[in-house]
Structures are given as structure tokens and as C-alpha cells.
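Shown next, in C-alpha cells, is the structure this report addresses.
Every protein chain but one is kept in place in this view of the complex.
Letters are used for the chains, namely A, B and C, taken in the order the chains are written, and counting of residues starts over at 1 for each.
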Amino acid sequence: MPKNQTPVYYSDYLRLDKLLGAQQPHSSRYGDEAHDEMLFIIVHQVYELWFKQVLHELRSIYREFNQPKLDDKALYLVAHRLRRILTIQDLMNDQVGVIETMTPQEFLEFRDILVPASGFQSVQFKEMEIILGLTRGKRIAFDQQSFFNRLNAEDRAYLEELEQQPSLFDRVDDWLARMPFLQFEDFSFWEVYQQAVQKSLDQDEKIIRENATDDEQLQAELQGLQANRDNFAALFDNERYIELQKDDRVRLSQRAMLSALFITQYREEPAFNLAWQVITSLAEMDEKLTIWRYKHSMMVQRMLGTKIGTGGSSGHDYLRRTTEQNRVFKDFFAMSTYLLPKSTLPDLPASVRQALGFYFRD
Amino acid sequence: MPKNQTPVYYSDYLRLDKLLGAQQPHSSRYGDEAHDEMLFIIVHQVYELWFKQVLHELRSIYREFNQPKLDDKALYLVAHRLRRILTIQDLMNDQVGVIETMTPQEFLEFRDILVPASGFQSVQFKEMEIILGLTRGKRIAFDQQSFFNRLNAEDRAYLEELEQQPSLFDRVDDWLARMPFLQFEDFSFWEVYQQAVQKSLDQDEKIIRENATDDEQLQAELQGLQANRDNFAALFDNERYIELQKDDRVRLSQRAMLSALFITQYREEPAFNLAWQVITSLAEMDEKLTIWRYKHSMMVQRMLGTKIGTGGSSGHDYLRRTTEQNRVFKDFFAMSTYLLPKSTLPDLPASVRQALGFYFRD
Amino acid sequence: MPKNQTPVYYSDYLRLDKLLGAQQPHSSRYGDEAHDEMLFIIVHQVYELWFKQVLHELRSIYREFNQPKLDDKALYLVAHRLRRILTIQDLMNDQVGVIETMTPQEFLEFRDILVPASGFQSVQFKEMEIILGLTRGKRIAFDQQSFFNRLNAEDRAYLEELEQQPSLFDRVDDWLARMPFLQFEDFSFWEVYQQAVQKSLDQDEKIIRENATDDEQLQAELQGLQANRDNFAALFDNERYIELQKDDRVRLSQRAMLSALFITQYREEPAFNLAWQVITSLAEMDEKLTIWRYKHSMMVQRMLGTKIGTGGSSGHDYLRRTTEQNRVFKDFFAMSTYLLPKSTLPDLPASVRQALGFYFRD
Partner (left out) sequence: MPKNQTPVYYSDYLRLDKLLGAQQPHSSRYGDEAHDEMLFIIVHQVYELWFKQVLHELRSIYREFNQPKLDDKALYLVAHRLRRILTIQDLMNDQVGVIETMTPQEFLEFRDILVPASGFQSVQFKEMEIILGLTRGKRIAFDQQSFFNRLNAEDRAYLEELEQQPSLFDRVDDWLARMPFLQFEDFSFWEVYQQAVQKSLDQDEKIIRENATDDEQLQAELQGLQANRDNFAALFDNERYIELQKDDRVRLSQRAMLSALFITQYREEPAFNLAWQVITSLAEMDEKLTIWRYKHSMMVQRMLGTKIGTGGSSGHDYLRRTTEQNRVFKDFFAMSTYLLPKSTLPDLPASVRQALGFYFRD
């Protein structure tokens, strides 16, 4: 208790005067208040409060990644706060169930008076997307326009300036790309991994040839194997990797991807453990955001049916398309494309293991 | 779309200026802002928004029960809105997980500066309790004092006036007590049920006597059966029922309890279906509120440990004791005390079934 | 307690010998047991147990709809059991989180030894789909083949026979189509609804013309309104409705669709209440199944990445496409396409209201 502190009262501290005075249903302006407009307002306000909290965490995480060096204690904080965001996201995803207690008929009672307001106008939501790294060019076409068509000048300017900053994605890519362990003394993860991949694919080919019962099946399986070989080849070949990036099949830089693979494959090494937690949490944040988009697309279909909106697209279809495309950390999520079973990987050399371990060994 | 409607903008409609301007961490007044105070504020604000929504629904439900007659369409609305409250309660219960992402150490960074603010000062929470029917005398002792010690004069006066009104519990009891079907033409549910109970208990005694292998076991089982007989006897005997009420073992009036039993046992009759949904939802609201209290008591133990508070009671112990005692609709929840298996109940007479059915029969 | 009953022991009753003896990891056949194969087995076994329970409920519901007449008490049971299915579905959807505690690397340790086993081979899951009404022709192409390519002869034969039976969808359509109230005495819901639609669209047009500020906007809005007019016109015109069915835009018969609309718009009438609960629950079952498919598609992407499978399609893409197409009760879910605000609908004539009410009126 600080000296000379004024006693604090619950409702003053939480500014309940402002908070509980911010629900002003519009339906009462045109007749009887629609009972369910209160729910509609409060559900959206709760989302905005959670958005504010998520942004509070994201900005603090971004500040750490924005340092020239992310020290070990900072990494602990980042991991801790990412887990908090995931917990909030779970709650936000379940919250869709609350708005679904409103029937479409109940919504129809006040829907028209809200025109043209739309969830697309949530500046905080767009801010989260931009900080994470959802750049204009990566958005689906409809979403790209929505910046211009739907926001007022002030909000648009705010977001457009934000788009000029490096994103969390960019900073995480930098952090991974500068990781010192890919090449450590005479150990090269690139070489070691390439060899392990080669050996594993050759072993697969051997088994396919030995087990094949007819030629048709053999050719089909060899074809599948070749696709796998090509896939891995692109990982190690700079030019082909850049092709993958251009085709939007990967977004991480090649070096960052290799580091992420190294960390993931050897995550039980002490120095990799928190980094792996961070990578995994970013992937899960992306997944939960995508599930939120999906559930929202379903909710919109329930509320509005299949009517074509004025934008030439139903909200349901639009939202459903964003679930797949508007993803930022998908490379982490789909990294198993390039993973090998642990048993096929070599042990790390003793000097590397020591470097990745703790200073004190009992 | 009403004529001459002004276009609505998302952030104006939701009053985001007020809403997102209502987070003012106190820690920054005494030094660096504690990062986690924002979470603390927002979690409590979200609860207050949900409380407002639950009160919005509870008041509309109360208005219906406050009518001299609750018509069928109103009963549909009541059932619908109770289900909404249950959905919100599930979310509120899960929300405890969000505050638990704050470690006790993180809380210690700003805990002292909040003294003596407390969740006990939430007027909306107490308002919910009072509307439901948690009267002063039914509260645990510590809770009774908290009205006087912790609230400011204005808040206290508001709640004390509210305590003078009949509660939802009272109105639901009235509604059940005046139900016309307990005695319908020459059918008496009281008699029919008493006979079914008698027959069922006699049958149990017969089996006990036939299956007993030794005298000790026989006496023990007969003793258990006698406790059951006494229990049921009190249900049908007005004086003994009043004793149960005085001992806080039941709260419903005898007539309301009988109606609730009738509805529950024959809930598949059309005219009973919605009433049964309402009774069940009230019981579940009570259950979910109790689970919320329990989870809160755990959270408080985690944050504060077992330190004895200034009131002479740890918050954890206090909250844990409210889980059992501060329950309003426990009679509905524990009604199986008096239920019989469906197979031991007589079919209703045709005239009663007709009265409980729809007008149109295909 | 029945006479002469043998005492029951927990582990015998639950057949724990069978149940807990049914986990036989294959990895131990080829070396050390992969620790996480146990999780993989148990998660799938739990799903199969829930599938059995859902089928137990679905079959009982189907039996009721298969009667020439669904009486009121049966409708109560149907509504009750559908709600149980929804509760189980919520749990199944959350269960995806348990399998996600297995990292892709942990899965790689035993993944190859399971080839070619696949969740597509779950007979119970396909049985649920078939009972609900997911016919072969409605499935996405890849799914149509999977019957032939992946199941053994016995399982295939079982499911193909099941496909010959009318589905729950068919029976629900029959039940709605034969509902007596669409035309009741001199009241015709078709006419009443058509007039209300007409009036509502005309009113919209008037406001559009009055509010228009420039000609371009006017034309755009009138075009949107015309799309809405066409949409409704198809609802009332038998030939155009059949076109909608052929284009897979609706699946319900025209009469069933009208009944569903009638019930939904007047669900507070006593005789419609349970029917409305049933329709809504079927829509929600569909929604939850779709969310399960979506979460599964995400989980598969996480476990396997973007590798192309032998079938020429990644599991992730396949599953994602089923979320939209493999839906049975989508018409109920998207019914708001055809709903009007309650305030634009006429009150029902007294004779219709009486017919839809209870026999006994206080």
C-alpha cells in the first residue's frame, strides 16, 4: 500500500459510469426498443474490450521483438503473454455462442436501422491484423477494398500509417534468420538436415520398390515420392525457394524457415525450448483466429441467410474465404511439411549440445 | 431501413470513445504502469457488461412473472431468455481462466494500490442476487455485513430499496402455487402421488425383507427406508412441511413444490413442457452461479494464498461457503429427493390429458 | 431394486476388461513403443464411443419420425434427445484440442506404420452421415469414391444397404409437408405470407427512391432489391422452386419449406414451439458437424503440412471442402433468407390461434 493513497472504490476504479453508460440502442429512436439490441451492443463491446487487451499484449510482444536482441528473459515474457492471448481467443471463439442465442427474427427487428455499420469497421480488429502482418496485398480482394470504402478518413489514415511499420511477422522472421546456431563451429544444420532428408527419401523408395505388388501401384507411389523430393529440394535451393514465396506457398525467408525447423526438431534442447513455445503459440494464434473467422461466417449465414449483399458477395462467403487466405503464421502451422521423424535425425555434436544447454551442469 | 435514417458508423454506435477510454490503471500514478493491471481492469469490465446483459434479461423475465397471469407466449419468451442467461453464464465461468493467466506475482505488483476496493462492491452482482431472491437473512453471516461495511451510501440505499420488492423466486412460487391442475375435476394430484409413493415404499420394503441375508443388514436397510418414509411424509403434511422450511431444508411453498413435482413428472404433456423448461433453467442458473462462486474461490486462493484477511476470514473460505448456502432455486435442483420412477406413476385420466394437450388434434 | 438381483460391480458392469484391453499400439511391433500412440488410439476410441451414443439417439429419433404421425409427446422426446446430441457435439469439437497436444514430430514417430488406415474408414461416422441424409450424390467427389476404395467388402455392403433407406432428412421433410396448418379453414399462410413479402419489398423500394442522393446509387440499390424480389418469387412459384432444388440451392420440398417458415415466424404459438426447437436443433447439429470438419481440417494441416496425399488431394483441402458441401439441414440454417421482421407480419386469425393453442385456457 503506497503512502498517502486515496481509498479506491470499485465502481470508480472500473469507470462504470462510462462503461455502463455506453449502451444506447437505436431502435428506441424509431419506436419501441427491440429487446435484443442490447445483446447485440454488449456482445460487440465485449469483443472490443478483448481486442484492446490483445493489442495491449501484442504491442508489448512487438516491442521485445523490435529490440536488436531478444534476451532470454524477454523470451519468457513473450511466451507467457502469447499464451494469455490464446486463452482470450478461446473465450472469444466461444462467445459466438452468445450471439447465436438471438434468433434471426429477433435480429431482423433492428437490423435495418444499423445500415451501413459493419464489423468491417472495427479499427482495433484491423489493427491486430496489421500488427500481426496481414499486409494489404495478402488480403482477399474484397477485404483490400474495405479499407477505402467503409472507414472514415481518420480511421483509414491511422491504419494506413500502421501498415507502413514492420509487422510482428517481419520481426519474428528477422529474429529467426539471425539465430546463431544454424552454422556453429564445424556443424552445419543445412547439410545435416539435407542428408537426413536424402536418406529418409531413399529408404522410402527402397521399401516402395520391395513392397510393390503391381506396376501401376509402384508408379503411383514413386510419383508421390518424387513430389516429396521436389518439395524438399525447394527448401534448400535459394532460387526455387523464392519461387515458392512468389506463389504464396511460403512466406518466411529461407533462413528463418531453416531456423524454425531446427528449433522444432530439437526443441528439447534448453536454449530452444522457449523459442519453440513462441513459434507454436504464433501458429495457434493463427489457428484460433481462423476458427473465429469460420464461426463468424456461420453465424452470418444463420442471421442473414444466402442473400447477396450490396458488395456483390454474401458476408458468409466472404468470411469463409478469409479463413484460408488471411493467415499470417501459416508456415509455422504447416511446418510438418518439412519435418522428419526424430529417429531419422542425427544426434547433435557434443559442442552444439553444450552451447544449447545451461551453464550450470549438476 | 427507416426513412430519413442517418448512416450509422460502427464506433459511434458502440460508443467506443467511452468504452475504450474507461481503462485507467492506477499503478502508473505511483511509478511504472504494471503491465497486467490492464488485464485486471478489462476482465472486471467484461464481467460488468455481462452482468448488465443478464440483468436486462432478468428484469424482462421478472416483468412477465409480475403479471397477474403468465400467458403461453410469455412463457416461451421466459424460457428463451433463461437459456440465453445460461449461455452467458458458461462464458463467464470460463472467463476465470483468463484472469488465471496472471500469476500471483504479477498481481502483487499492483494489488496494494487497489485497497480497499473489492468485488463485493459490485452493485450489479448484488442486484442480480437480490432480484433472483437471495434475501439478507439467507446469506452467510459475513455477506450480510458486507452491505454495510463496503458500499457507499448511494449504492447501499439503492440495493436496500430493491430488497423490499418481491423477488423472482417469490413470483415463481406464486405462479406455481396458483397452477390450476393439482386438483382438476375429480383428479387430485396430491392423492394420486401419495398413493404412488406409498406403493413404491411398500414394494421396497417387501424386497428388502425377502433379500436380507442377515438381521444386521436388514435393520440397516429398514432404517434407511424409514428415513425415506419420513421425508415423503413431510411433503404431504402441512405442519411438518413448515418445519422443513424453518430448518432451511426447503424454500418453496408446499403448493408450489407439489406443482413443480407434477410438472416434472409429467413434463411431456404439452401444457407442462415450457413450464418444465423454465424450472430446469432456473435450477441450472443456480448451479452455474454456484460453479462461478467455486471457481472464484479457487482463483482467490491462488492469488492470495491462505493469508487471513482483515475481516477475519480468508476470501477463499468465504467464497467457498457461499457456494452451498447462497443458492436460491436449490429446491428445483434437488427435486429428485421426491421423484418417483415414471413406471411407478399412474397414467393421467383422459380428461386431464386432454386439458393439458393442444386444442387441435389431428 | 428388482427382486433377486445380483449385486453389480462397477468394473463388470462397464466391461472394463474389454474396454481397457482394446488399446494395442502397433509401434511396439517394430521397436520401442511410441509414447504418443496411446493418445492417438484413445482419442479415436472416445470418438467412436460418442458416435455410438449419437447413433443411439439418432435411431430413436428416426423411429419417431418414421411413424405415420409424430405425436406431441414424441416431439418432446425428439427435442430432448436432439439437445443431448448437441451437447455431445460440443464436447467432440473441443476434443480436437486433446489430439493437438501431440506435436507433428510425435505423430511422425508412428504415422507410417498405420498406412493405409484412415478416419474415412469409420463406419459409424458414415452411418451418422447417411442416417441424417448425406446421400452419395450430395457428397464432394473425393468422398463419393472413398466408399469404394477404402472400406472392406462387409462395411461397404452395410453402408450401401443403409443408403437405400429413407433418411432422417426425408422423414423430417415429410412431417413438415403434411403439417395441417398451412391451409386452415379460410386462412392460407401462402397467401398471407406472399402479401406480407410484397408489402415489405414495396416499402423498401419507396424508401430507396426517397433517400437516393444520386442515380448511380439508386440503380445499385434497386438492383439489389430486384435480386431479393426474384429470390422470394421462386419460393412461391413451383417451377422456379424446382429450379432452385436442381441447382442445389435448396433441398427441402416447397411445402416443407413453407411449413418451416410458418413455424419459425410464429414459434411462440404453443403448438409450434417444440417443432421450432426441433428445426433449430437440426440446424445446429449441422453447424456443429461443420465446425468439427473444419477443426479437423486444421488439425490435419498441422500434423501433415501441405504434402499432397496419394489421392491427389491433401487431407486438409478435402476436409475443408466438405465443411461447406456435406451439409444436410442447411435450409433450416439459412432460413433467414426468407424471413420477414415480426412487425411486418399480420396477426393470425383467432380461429388459427385457438387451434394452435392449448385445450385448457385459464
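Keep in mind that, in the parts below, contacts are C-beta pairs under 8 Å (C-beta built on N, C-alpha and C of every residue); 3 or more make two chains touch, one makes a residue touch a chain.
What you see is a predicted model, and the numbers here were worked out from it, not measured in a lab.
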_Touch with the omitted chain, as defined above, among C:22, C:157 or C:227_ = C:22
*Please pick, from B:265, B:281 or B:322, the residue that touches the omitted chain in the full complex.*
B:265
*From C:84, C:178 or C:353, residue that would touch the chain that is not displayed*: C:84
*Residue touching the undisplayed chain, where the options are B:197, B:282, B:303 or B:319*: B:303
_Full-complex contact with the absent chain, from C:28, C:67, C:101 or C:145_ = C:101
_Just checking the interface: what residues of chain C touch the absent partner chain?_
1-2, 5, 7-11, 13-16, 18-24, 26, 30, 35, 38-39, 41-42, 44-46, 48-50, 52-53, 56, 60, 80, 83-84, 87-88, 90-91, 94-95, 97-98, 101-102, 112-119, 121-124, 152, 155
*Hidden partner interface residues of chain A, rising order*: 1-4, 69, 72-73, 76-77, 180, 204, 207, 210-211, 267-271, 273-274, 354-360, 362
*Tell me where the left-out chain touches chain B, residue by residue.*
104-105, 107-109, 220-221, 224, 227-228, 231, 249, 264-265, 283, 287, 290-291, 294-295, 298, 301-308, 310, 320, 323-324, 333-343
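FYI, only the chains that are shown with their structure count from here on.
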_Of all the chains shown, whose C-alpha centre falls nearest the centre of every protein C-alpha atom combined?_
C
_Same or different interface residues for chain A and chain B, judged by whether over half of the residue numbers are used by both?_
same
*chain A-chain C separation of Cα centroids, rounded to whole Å*: 29
*Using CA atom averages as chain centres, what separation in Å is found between chain B and chain C?*
33
*Distance from chain B to chain A - Cα centre to Cα centre, in angstrom*: 39
*Considering chain C alone, which of its residues make contact with at least two other chains?*
none
